[in-house]
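A single protein chain has been omitted from the complex, and every remaining protein chain is retained in its original position.
== chain A ==
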Amino acid sequence: AFPWFGLDIGGTLVKLIYFEPKDITAEEELEEVESLKSIRRYLTSHTAYGKTGIRDVHLELSDLTLWGRKGSLHFIRFPTHELPSFLQMGRDKHFSSLHTTLCATGGGAFKFEDDFRTMANLLLVKLDELDCLINGVLYVVSSGPSECYYFVNPTDPERCEQKAYNLESCPFPLLLVNIGSGVSILAVYSKDNYKRVTGTSLGGGTFLGLCCLLTGCSTFEEALAMASEGESTRVDKLVKDIYGGGYERFGLPGWAVASSFGNMMSKEKRDSVTKEDLARATLVTITNNIGSITRMCAHNENIERVVFVGNFLRVNTLSMKLLAYALDYWSKGQLKALFLRHEGYFGAVGALLELSNPS
């Protein structure tokens, strides 16, 4: 029964997928309960909700057929700390009276289960986030046009291009790196055969957290804007700063970072860098670290294709290009970095897909 939602409650963001049926017959319309209609109208007529909710219109997947119904898939997000407002809204719109199943994944599905019940009288079907992630990826890759892409000449601004990659014909095996607040790295061998290889706590949450502390910014977009204007080499100590050039014996080029934030050991240098430089350095440090760990995992698991997802990469071409370059360079061309357009929404899609599951 409508409405069809998929919810992914993460550490920092809540991702909400809404399936808007476009094939509603006149009869159906007549029978449609008021609350359902109002929800549908509210969601589809706005692109922003309250102060912090956003619908990523450019990601909308239209002309989709799901369980015999034609419609569009909408991608909505808002900060996890606004969840109470969301629940309040749910109550105001009498969402619970619709008696639909609400499939939810992510840590918040467990953490806020009680809140859903008490504040909005809603019962959640809790799903494992990694199961949902993989199902979501596989579904979107096969449904959306040119979902998967990679970079050619990532570090050359003149010649850099995005090229489509056909992942759906042969998706396995692949290394899936989900960069949210934290990072999870999964080795996926088939739809039902995957394992979480490892994770790291140096993720998107770290980038945002450190940036806020170092520069006084307060949103992800602000942090990224600052980073795009900064120069991290003023903050980091490079190989050439220590050795005068490269350290050939060990294959370390002079431009490689020897010590992130290493120049900040000196007071003089600390006083001379800008907030933008610090933001950039934070971005580069976190991104390169994820790249390193990913690379080692790929080698250990013997997998050559790495797909990066997660909202850390949202509007973050800087990080994507860095990852693309680093993976290629340090693996001497053996590994390939792939990206997906719907970045951080796959968990929610996977949750939505569970609606068809009779249990």
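Convention: a residue touches a chain if its C-beta (ideal position, glycine included) is under 8 Å from a C-beta of that chain, and two chains touch if they have at least 3 such contacts; residues count from 1.
Everything that follows uses one rule, which is that contacts and distances are computed from a predicted model.
A.B. asks: Looking at UniProt, which of "Cleavage and polyadenylation specificity factor subunit 3-I", "pyruvate dehydrogenase (acetyl-transferring)", "Hemoglobin beta embryonic-1.1" or "4'-phosphopantetheine phosphatase" names the chain we cannot see?
C.D. replies: Per the UniProt record, the undisplayed chain of the complex is "4'-phosphopantetheine phosphatase".
A.B. asks: Give the residue, chosen from A:99, A:159, A:267 or A:332, that touches the chain omitted from the document.
C.D. replies: If we include the chain that is not displayed, A:267 is the one touching it.
A.B. asks: Among A:25, A:45 or A:201, which residue is in touch with the absent chain?
C.D. replies: A:201
A.B. asks: Would you indicate which residue among A:237, A:280 or A:321 is in contact with the undisplayed chain?
C.D. replies: Here the residue in touch with the unshown chain is A:237.
A.B. asks: Could you please point out the chain A residues that touch the chain left off the display?
C.D. replies: Listed in rising order, the touching residues are 10-12, 79, 81, 106-108, 110-113, 128, 130, 181-182, 196, 198, 200-206, 208-214, 218, 235-237, 242, 249-250, 252, 256-265, 267, 270, 278, 285, 288-289, 292-293, 296-297, 299-300.
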